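Before we start, here is the structure in question, set down as structure tokens.
One protein chain omitted, others in place.
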Amino acid sequence: MPITPEDRPALELSRVTRRFRAAGRTVAAVDALSARIERGTVTGLVGPDGAGKTTLMRLCTGLLLPDEGRVELFGIDVARRPEDVRARIAYMPQRFGLYEDLSVLENLELYARLQGVPAIQHAARFEELLHMTGLGPFLGRLAGRLSGGMKQKLGLACTLVQVPEMLFLDEPTVGVDPVSRRELWAIVDALVRTSGVTVLLSTSYLDEAERCASVLLMHEGRLLESADPASLTAPMTGRCFRASAPGMDTRRLHALLARSPGIMDATIQGGHVRLVTRAAGTPPPSRIPEARNLAVEPVAPRLEDAFVARLLEQAASPEPPPTPASTPTPASTATAREPAADVVISADRLTRRFGDFTAVDAVSFEVRRGEIFGLLGANGAGKSTTFRMLCGLLPPTAGALRVAGFDLRRAAGAARGRIGYMAQRFSLYGDLSPRQNLTFFSSAYRLRGARQQERIGWALREFGLQPMADAASRDLPLGYKQRLALACALMHEPDILFLDEPTSGVDPLARREFWRRIHALAGHGVTVLVTTHFMEEAEYCDRLIILSQGGIIAAGDSERLKALARSAQLPNPTMEDAFIAVLEGAAGARAA
Amino acid sequence: MWPAVLALIVKELLAILKDPRSRIVLIGPPLLQLVVFGYGATFDLNHVPVAVYDEDPSAASRDLIARFLGSPAFEVVARLHDAADVDRLIDSREATLVIDVDRRFTRDLLGHRPARVQLIVDGRNSNTALLVLGYSNQIVTDFSRDWLAAHGGGAAPAVLDLRANYNPPLNSQWFIVPGIVALLTQVVTLLVVGLSVAREREAGTFDQLLVTPMGPLEILLGKGLPGVLIGLLEATVIILAAVLWFRVPLRGPLLPLYLGLFLFVAAVTGIGLMISSLAVTQQQALLGAFLFMVPSITLSGFATPIANMPRFIQAATQVNPMRHFLVIVRGVFLEGSTTAELLPQYWPLALVAAGSMLVAGWLFRRRTA
Partner (left out) sequence: MSAAGVRLTALLRKEALQIMRDPSALAIAFALPAFLLFIFGYGVTLDAKEVPLGVVVERPSADTAAFEGKLRQSPYFETTEYRDFAAAERALEAHEINGIVWLREDFSRRMRSSRGATIGAILNGVDANSARIVEGYLQQAWAAWLADAARPGGPGAALPVAVAPRIRFNPEVRSRDYLIPGLIALVMTLTGALLTALVIAREWERGTQEALMVTRATLREILLAKLLPYFVLGLGGMAASVILAVTLFRVPFHGSAWALLVTSSLFLLAALGMGLLISTAARNQFVAGQIAIIATFLPAFILSGFVFDIGSMPAPIRAVTHVVAARYFVTILQTLFLAGDLWSVLLPNALALALMAALFLGVARLRARKRLD
């Protein structure tokens, strides 16, 4: 069949390679990648952080030149004629490319003029965009004063001042709450439907990729898969199940099932354990001696299952991923195993005001020993403020707060000795080696002498960090940085562990490994408090609260929250559905 | 408390030494400034371009002009034959000084009338102009005395016998190079301490540090002491360079010098910690350090004497640590000052150090508690 220009794909990548020099080594951020994207589709560029997504985006928009290979947009070589390409595309970089000291309207006007939208059309086009994004009431507000979700929508509006033939969105949903994420998707879908735009959107959330017509699955600079989500998940059909055993501890059930033969992947989802078998032929164990009333039902496969299967296949040949030992921390075991009702964190009418703005308004809750407790909320709901008060980084304006038996207002130092903290993006001293990081944090937690050496040795062994113990932490792969961050937080065997969005952007295997450790810790009586935007992480929690406008609007385990969203149209709501239903319910109640 | 502080100090030093950016701050600018200041910042006169307009070519005028030629400060670049050229050469900066020997120079000399020599100086750089006049006067006076002696005209009733203590050759390098010890120690210490917290804030590790049981005092100590150590080390290197490379005489004992150095570094560290506790980003910290450094160096007596400043500014300089340390470092180097003599410098430094640390501690508590 002859190829006419109309038949050509929107984007064609042929063996594109781009290398960077880092820490004295040359790393291929994009490695001999070939792919094509058809016109009028939404394609998800999916992969964990560091997979090479942003580099690929920049190669497609001509912001970087490939070392080898060709990038063609609508049949035009991007490296040779970047300006011709740019007249037909729009691109939203990470962090949305907004001028923070310009207002919403000024940002729109700037980009409209730069994109050559005739002045006469401005009013009508802005009207359309503002209606679409709901930013109408905030025209005069400076972009820097918008919430994360609003910035994201303004960024999108600015890239869409003129409808392009192809739209590139680089991680538009990172750091943005599920409600804003869903709204963004609605805009993108409408755009594709009405204008036939081709969209390439990068994300590290695998569940988002399921909304795309096709998916490019990237890992370590290489393309693992390129297909539509349905055909990617097809091989997983008949291999995914949901197991529950009423009356039995979910974590224990998970531990048992994960060790059963024929199981490839087992993850906790609220009160259930999600299972993926190694092959379609082998059903999951229907009977385990320890779990008497085990119930197993088949569920639909997800993209993540396919990704995990691919990664496991790859990892099977080289060294197996280090399996976390069963007892990550020998401490606290004496007091553990008691499903005790002893309360470890208690917040009573906790309030924090900044000037005349009340960020957290009389919030009360309790967390028991050994519980994994999740703190959810939209951008600006008071989630981070609450979290910072709990770890003693911010003093409350009013209310009582007891952590590990200490009143945080009076004995903050003593309380801090009993907690471990792992910040978002695993903040470690990048210039120091893992061993130096561990030494420093153990000293900061007042360990010394033989005890300190023993703990450092334990951390290096336990987290598989020995081979790189003396390299610069900055150069470690993301998964290892995360392990090191957790190791640093565990040096002093804390009673309570605070985690801030601990596994977003991390590849699914590393995430599983991380949560296996966390569950083991909880099993030994460590209390874990998690704050996140990432619904996958919310599923791992025993109990959750959802904050909105500084107050708690829902609380309970994930099953209970999901039940709130269950309806005829939505018999099997996801955590994200539940989150949105709860927020909408709260907004409705306020409006009424 | 001390093991944790020690760990923080070790970590801080490792981070500074391993980060290429901070390494550059520590090594690049100081070296560059040492060379540029050490050689470029000079008030001495060397090869000043001189033009000669000799209207009375004679043995006497030749003798006078030969004395200018013989001085290393001057370099004769032109000989003029037209009065109109005098101003033209000055205006175009080809000559800084024009020596105009009067038409009746020899006649007046022999006739015991004042023989006139006019010196036309470019006043655009008034300091150079003053120095040129001073040097020239000296040369002409010497000529006069020798002429009197040779021609028996009777000696002048009294002559000036000028001597300079501590720096007999009046070499301005001896003045500037010890000043560089103060200057660079301040710059490096301030940058190391002032940026250290902002760097952690940007990297997100500061929260990580705050959730450990370490108290504000421990963190402050752990952040401040590396600055003190690096400041002392930097100063030692420059003192060595001053003595071994620039050959500035070090006349006094080291004890009063290092006592002053320690107090100075402590005061600068305190100010650095204040900047640190206020700045959120490294850029803000850099701007803060810059805003402190410019007036502090300008009003320290590093290049221009404090005594020339208006009274209220002189009073304000009392809180400037660099002002006091400059007196100490120059005193010990050139005058051989002792600890007792420098007491009036030590106590203001100690006060500034204590005061700035207290304020830094208070700011720190307020920002972190």
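Think of it as A and B in the order they're written, each chain with its own count starting at 1.
Throughout what follows, contacts are C-beta pairs under 8 Å (C-beta built on N, C-alpha and C of every residue); 3 or more make two chains touch, one makes a residue touch a chain.
On a predicted model such as this, the values are computed, not experimentally measured, just so you know.
Visitor: In the complete assembly, which of B:5, B:26 or B:41 touches the absent chain?
Guide: Spelled out, the listed residue whose C-beta touches the missing chain is B:41.
Visitor: Sort through A:98, A:224, A:291 or A:561 and give me the one touching the missing partner chain.
Guide: Residue touching the chain left out of view: A:98.
Visitor: Just one of B:136, B:186 or B:269 touches the chain that is missing; which is it?
Guide: B:136
Visitor: Which residue, A:39, A:70, A:86 or A:141, contacts the hidden chain when the whole complex is considered?
Guide: A:86
Visitor: Please output the residues of chain B touching the missing chain, sorted low to high.
Guide: 21, 24-25, 28-29, 32-33, 36-37, 39-49, 64, 87-88, 90-93, 96, 109, 112, 114-131, 133-134, 136-138, 140-141, 143-145, 147-148, 153-168, 170-172, 174-175, 282-283, 286-287, 290-291, 294-295, 298-299, 303-305, 307-310, 313, 327, 330, 334-335, 341
Visitor: Spell out the interface residues on chain A facing the chain that's missing from view.
Guide: Residues of chain A in touch with the missing chain: 58, 61-65, 82-83, 86-87, 89-102, 106, 109-111, 113-116, 119, 142, 158-159.
By definition in this document, only the chains that are shown with their structure count from here on.
Visitor: Which residues of chain B touch chain A once you look at their complex with the stated criterion?
Guide: Against chain A, chain B makes touches at 3-4, 6-8, 10-11, 14-15, 18-19, 203-205, 207-215, 369.
Visitor: Which residues of chain A touch chain B once you look at their complex with the stated criterion?
Guide: The touching residues are 391-393, 395, 413-414, 416-417, 419, 421, 423-425, 427-432, 436, 439-441, 443-446, 448, 472, 488, 498.
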